[in-house]
Every structure is written in structure tokens, then in C-alpha cells.
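Please find one structure pasted underneath; my questions will follow.
With one protein chain held back, the other chains of the complex are shown just where they sit.
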């Protein structure tokens, strides 16, 4: 039960949505773009989120695109995690989303919602960081297409009125060897202690993490260490852990020391796995 | 553009029938089903998406009705436990003692029913994947596993 009232809008075009956003905003309605709504509903119930107007983007055709075209995988922000998993164009992303929340909720969480959420894990971004996808955005200043690496510093940073419309992944990344490991405190259905995603591109290991710090990230520094052939496996792991200078999460899910241990364990298994793959 | 700004009467397709209901945009589907339509089979267990007791099917797929606004269900087919008519899973739950207090049962039934339709050949991993969306505090889950397996197509 949500204690406050809000208006519900479901525009048919991006332009309408953006116009509406600005209008409602200037009326002081603190509008939000609404995808699957799972995070919004649960936070609003606890009074941790407030709005007087939600703009549901699920009616916008561009946000529902899900296809491979001209060697690009195009994923609209309103497609659900179940859509991603069922179509399975991008197997690594498929693995990742199948471990977000639970099977039933995956049919409600949208890609855009997971990427833009305030819950810190946002695991679907891991595959997108590795493939350095393009993000298609549109706001009152117009439409722009930017590589995720340009706008993602801890969180995807966009203008308030901008809608994340699509994610575009170069088809080349879809078939690269990959690894996905998610470790939780106890059971499968939980936030991660650590989720790691990795792909092997032209013999280089690319790697990203969620749950380790207060935001998901891909670290070029870590990739440099991992791909330094002069280092032994043990040295690499040591250096990787030392290279994380930002605060490692420490909460009731797990201590930061344990997360470091877990990271070492995951990395050590990852090496073995990639060696097997080739 | 579709919009609902105030309490409004909308039409929902529930258990095969079009039903007119009064709704506020802030109402969840769970609230509307229970409080406006009297369909109390879907249960509030956490209203946070964690327990699955409120699961219904929306266009044949399980959805936690506590995490869906009622207005999002416009134009979709909603199936609640009250709409199950002699579905094999109901008998299977009875015969396998797939419940004790019965509070989580509607949610489990809807997930199992959907699984049997969408993945009639589901393997153990898939069954687990689907059914881990729901919590039961009374049983040891074994009874529920027996029940769902009894209605799935056995490949071997």
C-alpha cells in the first residue's frame, strides 16, 4: 500500500514523454519515468520514494525494441529481464539477468529500470560495461547516442528529463567466451556479495563487478593486472585486491574482508575456467 | 496518451471476464484484486516482492501482484487462483499434501500452473528457478516438488 497519490501517464512517443516530464516538473510534481516499477513500488510503500506523477514508458515503441539489426543488438529500456533471458541474444547478459531478484520478478523488472535503479547492484550493467555498449538517450535537448563508458561513473549519469531509450551492443561481443559468477550470503535469491562478469576479447580478459563496492564497475586497472602475463596467478589476485582503493562493501550480507576473500576465490576459479575455454 | 489522474473506473480482464473496477493510480494489482474485487486468493505476505504469496498470472506469466500497479494490467489477461478450474496442479497439491496452513498456496499454484503451460517439459533446474520465487514456511518443499513434478510431462 502506497500512502501517497500520484498521477499515471503512459505516453506513446518519446517526445510526448519528455514534454510531459518537463511540464509536470515545472508544476512541482516531481515526476519519474517508470519502467517495471518494482523498485519504485517497494520504496514508495516504505516512504523512501515520493512522486506526484509517474510516466510509464512501456507504451513507447522504441523502448520495446529487441532485435539484432545491422550487426547490433538493440535492446529497448522497457524490455523485461525475462525478455532478455528468453531471447538470449547475449548469453552473458542472459546469465546475469537470470540471477537478478527471482524468476517471477524478472518478468517485471525492465532493463532500463535495472540500469537506472537506486538499489546499488544494477547487475545487468556488468555485461554492458564489458561490451562498452552505446546508450541512446533523449531529453529536451534532443537525442544522443553515447558509449556507456562516457557517462557511467559509478552510475549512469543523464539529465533529469532524459529517457534511457535503448542499449546498443556490438554483435561481436555476443559470442565471446564469457564467465559469470554470483556469490551470495546464503541462497540464490539474494543481492550479491559479489557478482563478476568477464569476457575474453582477443585474448584479453575484460572484467566487471557488482556488490564489491557501492556501485557496479569495470576497472581498466584490474584488467591491466589480469592481462599482465609476467605475473603469476597468485600475484595477480593479490594485486587486483590491492588495486581496489574505494571502500569495499561491509554490511549484514558480508564483511568487506570476506568480500575480498571471495573476490580472490572467484578470480582464482575464473583463471582456471578461462584456461579451459582456451 | 493514456492517463489516469484521479480515482477512475477502468476495465480489467480477470479470470476471463471484463470487470469494471474503481482504481487509483497508486493501487497495486494485489490491492485491487482483494479490496475491490473480493478475490482474496492472492495474499499479502510481504508486499515487497519477496514471498510470492500474491502471485497471479498476467498474460500467462507469473507476476507478483504486489509489485504491479493496477493500471499496468489494463489490456492484459489476469488469472488468479479463483480462475483455476480443475487445473491438474490443484489436485496434485491436495494429494501430495503440498500445503499446511495454505497461505502461500495460491502463489505456488499459479507459478506451477504457468510452468506446466509454458515449460511442460521443465527439468529440475527450471522447476527450481521458477519455484524459488515463492516462500513456504510450513512444508519442507518436498511435497510441493512432488506435486509439481506429478503434472509435468515426464520425458524419460
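Order of writing sets the chain letters: A and B. Residues in each chain are counted from 1.
Everything that follows uses one rule, which is that contacts are C-beta pairs under 8 Å (C-beta built on N, C-alpha and C of every residue); 3 or more make two chains touch, one makes a residue touch a chain.
Everything below uses one rule, namely that contacts and distances are computed from a predicted model.
Protein name for the hidden chain, per its UniProt entry and selected from "Spore cortex-lytic enzyme", "Xanthine dehydrogenase family protein molybdopterin-binding subunit", "Branched-chain amino acid transport system permease protein" or "Germination protein YpeB": "Xanthine dehydrogenase family protein molybdopterin-binding subunit". By the touch rule given at the top, the unshown chain touches A, B in the complete complex.
When you scan B:20, B:59 or B:142 for touch with the missing chain, the hit is B:142. On the side of chain B, touch with the chain left out of the figure occurs at residues 26, 34-35, 38-48, 50-51, 53, 80-82, 84, 90-91, 93-95, 97, 99-106, 109, 127-128, 131-132, 134-145. For chain A, the residues touching the chain absent from view are 1-5, 46-47, 185-191, 237-238, 241, 252, 254-255, 257-258, 260-261, 264-265, 268.
Operating definition for what follows: only the chains that are shown with their structure count from here on.
Each chain gets one centre point, the mean of its Cα atoms, and the points for chain A and chain B are 28 Å apart.
Contact residues of chain B toward chain A in the complex are 1-5, 24-26, 28, 31, 47-49, 52, 55, 61-64, 66-69, 71-72, 111, 129-130, 132-134.
Chain contact summary for the complex, chain A toward chain B: residues 1-2, 4-12, 16, 20, 36-38, 41-42, 44-45, 54, 56, 58-59, 82, 98, 101-105, 107-108, 187-189.
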